[in-house]
Every structure is written in structure tokens, then in C-alpha cells.
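Note that one protein chain of the assembly has been removed; the remaining protein chains are unaltered in position.
On to subunit A.
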């Protein structure tokens, strides 16, 4: 059966919705139809995908205006005569057709402080209880599809907030580490408030609504982080409790000496992939200097990385960090 599709085609210099009538078979998903378009009417239609199982987070697009994974949106959820409009995710600069440049997210990832190893525990010696690490594990389900980042109106509708706002994906990262039983940093709440722009979020829950992994981003990460900030900055009773019961000393009585926090992020700056003399990337990997997908971090890395590229701080040798 043929269905009517409208697909956005173009690049940074402009574009529009193009009409297609495509064959749709039972059990197919939107990504299948995009592939059929590539195979038949539009061989140069650009689209990112990888697993077709909702696990790689590549195929984020907007289907009938809703941010979704193309591979997880069944055609059977639409009525027979419905026109299906497919557009690239809006919040990030478009590269071509359905492919956008999501490097904003990689920059924010790099700015988010990494796990801080507990002092006196060698790697490999980490032990924790399931109940303690459970909350953090929910956030590990994230597949980095960036649908939440795309939907969040703070940057979707207000591009100027991008420098100040890390977005829900990195709020769950901050919460994951702040709730982690072994993470040694104690300033993640302050960091979330001051540098990640937690205060910009007005908990309208769109990130939760679109997350394909059903992570309760707002309820389990953002609101708890906001509450943790309140603990530190606004709650008089917690403050009194601290004074009276010496809670601070209690928490560190089990050997964890409060450490000087290492710097927030590595010194490594974002790098782009190699480009040709025209300032553009190669159109196909056949002619690129390296085969396979180009790394958004640059292709000229050699291992081991120079220390200033790494934001890991050795628990016993902090000076070498």
C-alpha cells in the first residue's frame, strides 16, 4: 500500500518539505520507509541510523512534529490516510536532510565533570551495594539519542541559552554521579546550578515525555538535583540539622577525607573532523583519509592520549593528574 510522506530536504543554506508516495508494508517502521525512499526515489537522502533496534540513538528525527526514534515508530500507529511528515531535529544545526550536527551535546559532555574515584580505593577494588547504585543505574540506560535535548524548550526555542544550559541529558549525568555511592565529588549540585544551568529548567517534563528509554528524567534526576541545591542553599532546617548533629563530620567519618576537587573538565577542546580544501567534509568515506565514520573528536588521535587530554584523576597520585 502507498502512503503519503513529506520529508524535509536541504542543508544549512535552506530546504523544504518534499512530497513522496511510498510503499509501506505490514510491520514496518518509519526508518524502513526512509530506507525505501533512499532505495527508490531519493538515493541521496541523508539519514543517520545504525542499529534499527532503538539502542544506538542515531535515528532521532521529528515525525509529525514529535521527536522520535525513526526505528521505533511503527507505521501501524498512523491511520491509513495520514500524511507523515519527517523533519530533522530542530534544535541543532542541520548538516543535510535528516542529519544534524549534535556537537553541542559533545561539548556539554566534555564540560561535565567525570566520575571522581574515591581516595584510597584502587581501581578494581570498587564495591557497592545494589540499593545504593540503583538510582544511578536508571540513568545509564541513556542511549544518547538527544531527543530530550532537542525537545527542551530552553534551547529549542531560545538558542541564546545554549552556552548557559547543558540540557536534561547532562542533568541525568550529574544526578547519576551525585547519587553514585563511590563518587568522591561533593560539589556536583553547585556545579549543576552554577555551570549547567539547572535553574533554567522549569520542570515542564518534555524531556521525560520523549525519552525512548523511559528514563524519568524530571522526577528522578532534575527535581532531586533541584532539591539537593535547595539543601545547600535555601533550607534553614537542613542547615540547623547540620550544625546540631554535625552531619558533615558523620558523613565523612567512614574514612572518606574530603578531598580538594579536581578541575571541572579536561583541558581538551572540541575538535572537528578533517576537511578538504573547500572546508567541507568528504562526501563519501571512500575518498576520506580514513575509512568508516568520521569521529567528531578528530581523526588524528594516537593512544595513549597525552595527559592533558584526559580528565581522569588518579586517587593516589593527584599531582600527575
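Criterion: a residue touches a chain if its C-beta (ideal position, glycine included) is under 8 Å from a C-beta of that chain, and two chains touch if they have at least 3 such contacts; residues count from 1.
Convention: contacts and distances are computed from a predicted model.
**Student:** Given the options "2-oxoacid:ferredoxin oxidoreductase subunit beta", "FtsX-like permease family protein", "Membrane protein" or "ATP/GTP-binding protein", say which is the protein name UniProt records for the missing chain.
**Tutor:** "Membrane protein"
**Student:** Kindly state which of the options A:39, A:122, A:275 or A:305 is in contact with the chain not pictured.
**Tutor:** Candidates A:39, A:122, A:275 or A:305; residue touching the omitted chain: A:275.
**Student:** Determine and list the subunit A residues touching the chain excluded from the picture.
**Tutor:** Listed in rising order, the touching residues are 8, 10-17, 44, 46, 62, 64-67, 82, 85, 87-88, 90-96, 99-103, 129, 131-132, 134, 151, 153-154, 156-158, 160-161, 179-181, 197, 199-206, 209-210, 219, 223-224, 226-231, 233-237, 251, 270-273, 275-276, 278-283, 296.
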